[in-house]
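Removed from the display is one protein chain of the complex; every other protein chain stays in position.
Going in written order, the chains are labelled A, B and C, and every chain counts its residues from 1.
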Amino acid sequence: MGEALVEVRGLTLRFGGVAAVDGASFDVGQSELLAVIGPNGAGKTSILNCLNQVYRPQAGSIRLDGEELTGLRPAHAAARGVARTFQSPSLFTSLNVMDNLMLGRHHLMTTGFLAGAAWYGRARREETQHRAHCDQIMAFLGLHPYGASPAGRLPYGVQKRIELGRALAMEPRLLLLDEPVAGMSREEAEEMAGYIAEVNRRLGIAVVLVEHDMHVVMGTAHRVLVLDFGRVISVGAPADVQGDPEVVRAYLGGPEWPPAVGSPGPPPG
Amino acid sequence: MKDFLQFLVAGLAVGALYALVALGFVIIYKATGIINFALGALALLGAYLTYNISQTWGVPFFAAVVLAMAACAGMALLIERLILSRMVGRPTFAVIMITIGLAIVIEQGVIVIWGGATLPLDDPWGLRTMPLGDVVVAQSDLARIVLAGALLAGFFALFRYTTLGVAMRAVASDQEAALAQGISVRMIVGITWAIAAAVATMAGVMLAAGGRGVEPSLGVIALVAFPSVVLGGLDSPIGSVVGGAVIGIVEVMTAGYSERIPEFLGANFHRVTPYVVLVVILLVRPYGLFGTKAVQRV
Amino acid sequence: MVAVGGRRRPRLAALAVVVLLAAAAGCGRDAAVTGEDGEGREVGGARQLSPVPGFDLTTIKLGALTPLTGPVAGAIGIPLTEGNRVYLEKVNADGGIAGKYKLELIAEDNAYNTDNTKAKYKQIKDSVVMFAQILGTPPTSAVLVDLKTDRMMASPASLDAEWIGEENLLPVGAPYQAQVINGLAYALGDGGAAGKRVCAFAAEDAYGEAGLEGLQFAAKEMGFAVAAIARYTTTDTDFTAQVTQLENAKCGVVVMTSLPTPTNAFLGKAQQLGLDPQYFVAQSPSWLPTYAANPLWQKNVLYVAEGTTWGDETVPGMKEMIADVKRFRPDQKPDTYFTFGYAQMKAVVELLEEAVSAGDLSREGILRASQNLGTVEFGGLFGDYGYGKAGDRKPPKANTVFKVNPGVPGGLEALKKNFASAPAQMYEFKK
Partner (left out) sequence: MDALPDAPGKRALAVLAPLVFALAPLQLGDFPLSVLNVAGIFVLGTIGLNLLTGYTGQISLGHAFFMGLGAYVWAHFGGHLGLPLPVWLLAAAVAGGLLGGIISPFALRLRGNYLAIVSLGLVFIGIHIWKNFESITGGATGFTGDTRAASVGIVDFGDLEVAGRAYTVDQSFFWLIWAVVALGVLVARNIVRSRPGRAMQAVRDHDIAAAVIGVEPARYKVGAFVVSSAYAAVAGALYGSYFNFVNPDHWNLFLSIQFIAMVIVGGVGTIFGSVLGGLFVGSVPRVIETYGGRIPLIESLGVTIPEFNAILFGVVIIGFLVFEPDGLAGIWFRLKARLRSMPAPLTKEI
């Protein structure tokens, strides 16, 4: 696996008395695509929320390229190169696609209130330059037709793509995706999976993918991590995990196991 | 010591008014998550209705108060149904501003109907007093404390022991879950407005009682009561009682011992003490003494 | 979408501005709205008037900025403006200014608000020769600078001492400071409260400050110490603290520089808690006619204002006013603010007579006339006012002390009329 990009050790997050994440330890390799699966309430989203510090874990450490992330504010974690999408698209609904993408580049830009107020000169040059970059992302994700509309009024699938675009605009080292294909039609899901794989392969960005759609998981992930009640119960190649008896036991009674590759995923929830 | 007790009683009487208004804010906030800035205007309307029913129509005072509470509650219900219910899902900012717009319309309407002059309320207490040890207690102050206490106790009983109360608590804790339980959230929200208006009417009447009379500036009581709400916690009915009492006492004490207040704080420092308390409490406990800290889920 | 280019527009716009400003410089409005040609011309030995804004050779128009709606309107604005009108109608019935120029009053609602006063002032200033009434201290302050710029004359309906030194203002009556001094002089003199401890209850505004100034002066001149001063603010709902403070100070005389609703509530709380001085001394703005029936006010309140009991024919000014009320407003209820407005218009009319006889109704002409006006006598409705150059004016220092008596018209019975106490005469109003 080589040198790991992310090292998570003994991560624990509690809400009241309930442990959402319970001593989880795992690595994410450079340019690796790691899928996180598990039954509902297993703590998948909580792990993502810890990775970019939206939640403050009570114990454990998260290192990105050897630097500790815990204790940082989310905005600072973002500046270190952690990007993130949400289960239900969390766009800036009244802004258009370009502005949403440009916000992804916020930490790469420097214009403050005074320079912005003056506009002519540095602020304008910076603006033009970063817009060009976002333009490329829009082209890559096929977002140009939606240019002027407020993002909140666009179809669900498009919003998901914009959110991915916004994360890419951040030029991240680690991309956290929370159910990127949930609620999509089969074709949309395939398309999105294609984008994810391409981002991972071509740009070399490490991806942590939380997803219920086993088709996507098994088709794109290098490794799969299985969570149950906040604990890591299995990590390994997709095929190995599928046969792990621990995993089978965890999913017992659940409709989605064994996850037959090619079957549509469960509805989002 | 005599002064202290005198101020204590006066502070409690002022605090009782604050508590009533604060409760009005809290119940609406719990059910809907907004602050109803029209509450002061409803208190004003309630006081004028009481005047009208008792003085113009000759209904006995207490019956008039009850009728006015009912009428004002009905009015609030109507406003909620006709206007506020259209605002579901809109930003808090917009809803708060609607209530401010309502306050303006109601206040001006009252002035158009009854004029701007002070009207006598002829309440049963007037300026009568009774001795209580060393202290002279205005009967109207006593009535404020007792009636506010009774109304608050009534509310807590309703909130805790009746089906309606259970439904209200359900709506307050989780609207979606309440809906799933078959509770009509729409109806409950309307009822909270009605209850708040009735409570505010009582506050308005009690403010006008004791010789002040009914006049257009009665509604200010709502603005002055805000610090009590924050001190107690925006979502805590118990907090509104404690907050009201504390702020009332602090305010009257500051005024009463104004000679001992450093001069650089200015004359009439008691006007801003409630807000100073408010700033301090927000620094120490942003969600008030009894309020619950909002947890934001992602 | 991308912001590039766009150089053209700013340049175009800038060009337009430059061209237009150049054009504008050539066609600025004449500063002569003050009407330099309002100056009278000698025609066959007699001065003849020229038309000026607000005067078309037949009618002289006057402005009033006063609350006609809201709480202050019913209590003060409307009766006061009615007083203005009745005196004006009397003058018109007698032929008008100089026997031939009719008067017309344009009253605009200022809602007792500075923004509105400013706007209304601008709205009517070019259609009136002067303002016969601007009600309230803040509204007057708000337009004072415009009065100066426009060289406009106005008569304020507030008893602020600040007005005495303003050449654009034609104040009437003894200022609030004099009211307090005279009230105390009466209470501690004829009133028999000599040696009693003196305290104050004061609003936190310009009026309250003026009252306290009078109090401090009276204390120095009459040799007493102020035992306690209790302040209040508009949002106060309970006066226990203030009453207790004064009670602990064992006050025998309490001067109240306060507004009606708080004064009434304060008196109520005083009764409840047993604060029972020999006198409460109230000032003219504390009063509402409805209080006449209130036992709290009947008991031990001295009310300091101007004039005399409504209908008191021994005072010539009152006799004249009652005759005019019967003639023009038989339904007018007794009201001290009506009296104020009536007397105020008398001062304005005297000023206009002076200006007309000098042959100049322009703004400058009226300002000049005010300096030559001399003393205006109010027949006992106000103390006589010695006008003149702003620095040399001699404001009246006389007041009337009333007690509340529901048996007399208006509920105010004059105890001592139009007197200027010795300490009041000593008082120098500073600008």
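Methods note: a contact is a pair of C-beta atoms (placed from the backbone, for glycine too) under 8 Å apart; a residue touches a chain by one contact, two chains touch by 3 or more.
Computed from a prediction, not measured in an experiment: that's the story for all the values here.
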Fill in the blank from the handout: Here the chain that is not shown touches A, B, C
Completion exercise
Answer key for C:58, C:123 or C:375 versus the chain not shown reads C:123
Problem - Chain not shown: contacting residue from A:63, A:106, A:133 or A:222 - result: A:106
Fill in the blank from the handout: Among the options B:96, B:166 or B:179, the absent chain makes contact with B:96
Exercise for the section: Consider the whole complex, including the chain that is not shown, and state which of B:56, B:108, B:173 or B:292 touches that chain. Expected result: B:108
Handout entry: Absent chain, residues of subunit B that touch it
Key = 29, 33-35, 83, 86-87, 90-94, 96-98, 100-105, 108-109, 111-112, 223, 226-227, 229-230, 234, 265-269, 271-272, 275-276, 278-279, 282-283, 286, 294, 296, 298
Problem - Residue numbers in subunit C that touch the chain omitted from display - result: 1-6, 8-9, 12-14, 16-17, 20-21, 23-31, 33, 68-70, 109, 111, 114-115, 118-119, 122-126, 137-138, 141-142, 144-146, 149, 162, 204-206, 208-209, 235
Fill in the blank from the handout: Even though one chain is not shown, subunit A touches it at residues 52, 54, 73-75, 78-79, 83-84, 86, 90-95, 99, 102-104, 106-107, 109-113, 115-119, 123, 126-127, 145, 147-148, 166-167, 170
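We take it that only the chains that are shown with their structure count from here on.
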Practice task
Identify the chain whose mean C-alpha position lies nearest to the mean of all protein C-alpha atoms shown.
Solution key: B
Exercise for the section: State, to the nearest whole Å, the distance from the C-alpha centre of subunit A to the C-alpha centre of subunit B. Expected result: 48
Handout entry: Of all residues in subunit C, the ones touching two or more other chains
Key = none
Problem - Set of subunit B residues in contact with two or more other chains - result: none
Practice task
Flag every residue of subunit C that touches subunit B in the complex, lowest number first.
Solution key: 70-75, 204, 230-238, 240-242, 244-245, 248, 260-261, 264-265, 268-269, 271-274, 288, 290, 296
Fill in the blank from the handout: Interface with subunit C, subunit B side, in the complex: residues 3, 6-7, 9-10, 13-14, 17, 111, 115-118, 127, 129, 136, 138, 207, 210-213, 215-217, 220-221, 223-224, 252-253, 255-256, 258-259, 267-268, 270-271
